[in-house]
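Following this message is one structure expressed as structure tokens.
Every protein chain of the complex appears in place save one, which is left out.
A and B are the chain letters, set down in written order, and residue numbers restart from 1 in every chain.
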Amino acid sequence: MIDIVRAEWTKLRTSPGTLALLVGVIVATVGVSAAASACSGTGCDADLPKLGLTGVQLGQAVVAILGVLVIGHEYGTGMVRVTLTAMPRRLHVLAAKAAVLAAVVAVAAVPAVAGAVAVSQLMLPDHNVVLRPAVGSVLYLVLVALLALGTATAFRSAAAAIGTILAVLYALPIVLAVVTDEEWRDRLRRMGPSTAGLAVQATTADAVTGPWKGLGVLALWALGALLVGAVLLHRRDA
Amino acid sequence: MITVNGLRKRFGATTALDGMTFTVDPGRVTGFVGPNGAGKSTTMRVILGLDAADAGTALVEGRPYRALRHPLRHVGSLLDASALQPGRTARNHLLWLAHSQGLGARRVDEVLERSGLQGVARRRAGGFSLGMRQRLGIAAALLGDPPALMLDEPFNGMDPEGIIWMRGFLRGLAAEGRAVLVSSHLMGELEDTADHVVVAGRGRVIADASVAQLLAAASGDRVTLRSHSAEASAVLAEAGATVTRAGDGVLSVAGLAAGDVVAALHRRGVAFSEVSAHRASLEDAYLELTRDAVEYRWESAS
Partner (left out) sequence: MTAYLRALAAEWTKFRTMRGWVAAVMIAAALIVGLGLLPGLQGSCGKHGPGSECVAPVGPGGEEVTDSLTFVHQALTGDGSVTVRLTGLTGELPGEPGKPRSGLVPWAKAGLIVRGATTQGATYAAVMMTGSHGVRLQYDFVHDVAGRPGGVSADAPRWLRLTRSGDTLTAAESTDGTAWTTVGSARLSGLPATVEAGLFVTSPQHTEEVDVGLGSGAMGGPSHATGVFDRLALAGGWQGDAWKTDVIGAQVEHGGGAGGPGGAPDAPVAGGSVGPAAGRVSGAEREGDTFRLTGSGDLAPSIPGAAGVGVTITSTLVGTFAGLIVVVVLGAVFVTAEYRRGLIRTTFAAAPHRVRLLAAKATVVGGVTFVAGLVAAAVVVSLGQDVLRDNGVYLHPASTATEVRVVVGTAALLAVAAVLALAFGTVLRLGVTAITTAVVVIVMPYVLAMTVLPTAAGQWLLRVSPAAAFALQQASPAYPQVANIYTPANGYFPLAPWAGLAVLAAWAAVAFAAAAVVLRKRDA
């Protein structure tokens, strides 16, 4: 298992896009947070810690790319067969990929979220730094990456996987905004990976779901995607 | 040593493998030939644990591939030389493979040198020609210094110089005592390389024999003769040859050596021009085997 983790780490480290994507996570998160913090007018002061973390909305897209590419690009090039020839214990390979990905995303997410908090603190000095939304945002990004990895493993196509992930992350909140039936909206918000997961950023009363419970919903999504991916990876011909 | 026993596999309505059985022994190059679709690649993928067979076993040193902890130390393989991420350098591609086998960077440099890639090791593999990718694939196969190697169509896309290099290289590997399995859809490519040949067709083994046996069994020597004389056929038949008409004024003669043909015709004063002796090749033997589509096999010499 150590060898497999080491191999996957070498692979990720020597992939030319990785560094750019990790920098992208930081730039996207801090940049959009800064833009959102520049806001003035009604609604700006509703939930300042959350507003300062708006950039996570863009950062998650970059993180999803990274998660999808970790295995999706291997399917695209056919290199997955080289990988599975060298490391025939497929579930170990997926576990190693998940571990390496989670670590790398966490390493990028910490400065990204810290930067976003710092920038919004500079621009909106009258808000207190709250730890839970920041820590939760880091975990949120890690879980989105794992969700992307699981989906790409199941789909074996990077394009289909990223399309699905982005639809789930972005289209669901839009559908929610139009649904006026309270019961349906609450149900969907509690179940949606991004709507539930981002509840961890809220510092004002949010009746829909508790912050950690919401993150737990996202964790279940990620786990579910990884399990489906694992079963298919194990059973399918490569 | 690789042992394949009674492999069966279906993809939907198509039968890919239908009882494929053979062994790859150490110390020689085993050619694995057959027309496209004969099941060569599927067999190799089953051996490597990439595809699961519906029935039968494929064992490497007596163990299923997926049970090997560091499989590249037992069998090196090259299935598709283009199956790599183009953005990574050749050296880094080998480096992650080495790490997956618990090997270090030193071993990477060794195989780079052996496959003649040290000059381009730090270039992106995406910019490589097909021939260079084949060499990179060979380097990956050698990484674990395995006792067995398995190469799928390694001559594809190689220039003549590369083909010569590859032949020598494969013979060298066998000479070191390794078991080498090389697939090809052209028997001719293996003519001066393989010691032993497994001929596959429609998912099973049609022939499994040494090259010498195959050549001997191929219908013997023939002589081609140009003559417009009507007597020629009769004269040669009288001398004990089998004569078939191969075209206008062209006869194909079996059962008589070229010198005997000339002598017989000369004795009877039959006019002829152009006599050429024609030695059976491995290609002829292979074509005959696969054309007849008759299933028969030699008892293995080993």
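What we mean here is this: contacts are C-beta pairs under 8 Å (C-beta built on N, C-alpha and C of every residue); 3 or more make two chains touch, one makes a residue touch a chain.
In this text, all values refer to a predicted model and were calculated from it rather than measured experimentally.
Undergrad: Thinking of the complex as a whole, which visible chains are touched by the chain that is not shown?
TA: A
Undergrad: Among A:Ile4, A:Leu22 or A:Val62, which residue is in contact with the omitted chain in the full complex?
TA: Final answer for the missing-chain contact: A:Val62.
Undergrad: For a quick check of understanding: of A:Val25, A:Ala202 or A:Val217, which residue touches the chain that isn't displayed?
TA: A:Ala202
Undergrad: Go through chain A and note every residue touching the omitted chain.
TA: 17, 32, 35-36, 38-44, 46-47, 50-51, 54, 57-58, 61-62, 64-65, 68-69, 72-73, 76-77, 158-160, 162-163, 166-167, 170-171, 173-181, 184, 189, 195, 198-199, 202, 204-208
In the analysis below, only the chains that are shown with their structure count from here on.
Undergrad: Any idea how many Å lie between the Cα centroids of chain A and chain B?
TA: For chain A versus chain B, the centre distance works out to 49 Å.
Undergrad: Which positions of chain A touch chain B when the two form their complex?
TA: Of all residues in chain A, those touching chain B are 3-4, 6-11, 14-17, 73-74, 77-79, 81-82, 84-89, 237-238.
Undergrad: Which residues of chain B touch chain A once you look at their complex with the stated criterion?
TA: By the definition above, chain B touches chain A via 45, 48-52, 65-66, 68, 70-72, 77, 79-80, 82-89, 92, 95-97, 99-102, 124, 140.
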